[in-house]
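Here is chain A:
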Amino acid sequence: GCGAPAESGEAETGPIRIAFMDILTGPQALTAGDYSLKLAVDEINAAGGINGRKLEYKKFDTNITPEAAVRATNLAIEYKPSIMIGYGVSSGLRASVNAINKAGVPVIHGTLAKLTSPESLGTKLTFRLGPTTTQYALAANSYFFGDLGVKNLTIIHTQDAAPTEGAQAIIADAKAKGVTTTERAVPPTVTDLTEPVLAAKGSDAIWEWGYATTDALIVKQTAQNNVDLPIMTFSVSAAATRGLIPKDLLTDKVLSVSSCAPYVLPGERSKHFMDLYRKTYNEEPTDANAPRYYDAVYLLKAAVEKAGSSEPQKVATAIEQTTLEGACGELKADANHNLIHDVPIIKWPAGKPELAKLAEDIESDF
Partner candidate 1 sequence: MSVSRVVSEDRVPTAGGATAAVPPPPAYTAHPLRFLAILTVAALIVPFLAGESAYSTDLLNTALIHSILVLGFYWCFSLGGRFTFGVFAMYATGAYISVWAGNHLGGFWAGLLVAVLATGALGCLMQLVFARTALIFFAIVTMAIGGLLIIVFREWTSFTGGYEGLSEIATPSILGLPLDTAESRYYLILGILVLFLLATALFLRSPAARDLRMAKDKGPVAAVAGLRPKHLQLAAFGVGSAMQGAAGSLYAHNSGYFSLEAFNIDISLLVLLMLLLGGMNSMYGPVIGAVVLVYLPELLRGVQDYADFIYGVAVLVIVVAFPSGIAGLRQTVERRLRRAGSA
Partner candidate 2 sequence: MLAARDIRVRFGGVVAVDKVSLTVRDQEIVGLIGPNGSGKSTFINALTGLVPAEGSVEVDGKPVTLGRPGAVARMGVLRTFQTPQVHDELTCLENVLVGLPEWNLRTLGAAWLRRPSMMRAERGRWRGAYEALEFTGLADRASAQAGELSYGERRRLELARVYLGKPATLLLDEPAAGLNQVESQNLVRLLTEWRDAGGPALLLVEHKIDFLEELCHRMIVLELGKQIAAGEPAEVWADPRVMDAYLGSVVIDA
Partner candidate 3 sequence: MLELKDLRVAYGHTQAVDGIGLTVGPGEAVALLGANGAGKTSTLRAISRLLPSDGELTFDGADVSRLAPEELARRGLVHVPEGRRVFASLTVHDNLLVGRTAQARRDALFSPDDVYDLFPALVPLRKRHGWALSGGEQQMVAIGRGLLASPRLLMLDEPSLGLAPIVVKAVYQALAEIKQRVSILLVEQNATLALTLCDRGYVLLSGRVVLSGAAAELGDREALLDSYLGHGGGAAGDSDDGTTEGDHRTVADPDAADATTR
């Protein structure tokens, strides 16, 4: 099969196509990503498009299995996009990399594991719009160890890929800084964290890396068991905005580390995004993907303008050289094609998110 790079000519005059790759169906489906991508596309088109060309996008369901991701990728390539935005699961992206390479289409994705670094993937085409597991770990640890002086840390994480990798990074960093750690791995579907919570009783803080559901569980169960410690979670913002955590349990001891938090970031673009999103959809963006895909479209715009072409390969090269002030902060590709370098830590006094710290210039080893 030759899903070949878009032939020039027609390709340089017609609309610029974006393939949006995400889990669109099933229990793991995400919705806000699609919403914010659409925001950016509509905004750009309303302002006349890119170099006078309209943006057009189409959604492809990668689901959670690598198999489905490959199929979605193959189909997406037939759509002849200038870029693919999305991919929520590392292994799905990894499985699709052959097809991506063959087609030569750049990808902006939000996965966080080592598995999807350009080196592991063996490609120059992928860009990571979001921190890596290492960046998350280091950023949160810097707040814990530096700002709060934590000496004894309990880490509770789900057993799947990224949380396990993240936990390892946290522990390695803690060891280097002389902090003692206790680790508990639990299944993602866990419904009872009593034991890990009790195990954390002697420590200074809890680092919980899982899902919105486990975030809610840990906050509720620490409260029930009178364990009053700072808790760093991976996505409490999602749990909080969805109301999974009772309001009175949200305090400044409940923390979260986020890939992109326009609701607390001071930048212009962040405020603009939040206003636009709230105005358009009349709700809060509930997952961290949302602002990222908004930024991804603007990154494409900047790259196409820089390259003067929507040809995928040229776009890829241009992204490497682009710097963008986005809703998530400053985006700029480093040697590992990671675009984000400042990671926000958020706290929740009285149920309202507040920036606890912006951990700046956090670099990843992959």
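For anyone wondering why these and not others, all candidates are chains of the complex that A comes from, given by their letters.
To be clear about the criterion, a contact is a pair of C-beta atoms (placed from the backbone, for glycine too) under 8 Å apart; a residue touches a chain by one contact, two chains touch by 3 or more; residues count from 1.
All values reported here derive from a predicted model rather than from experimental measurement.
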| item | value |
| --- | --- |
| Chain A in this complex - touching candidate among 1, 2 or 3 | 1 |
| Contact footprint of candidate 1 on chain A as seen in their complex | 1, 3, 24-26, 61, 64-67, 70-71, 74-75, 77-78, 89-92, 94-95, 97-99, 102, 113-115, 159-161, 164 |
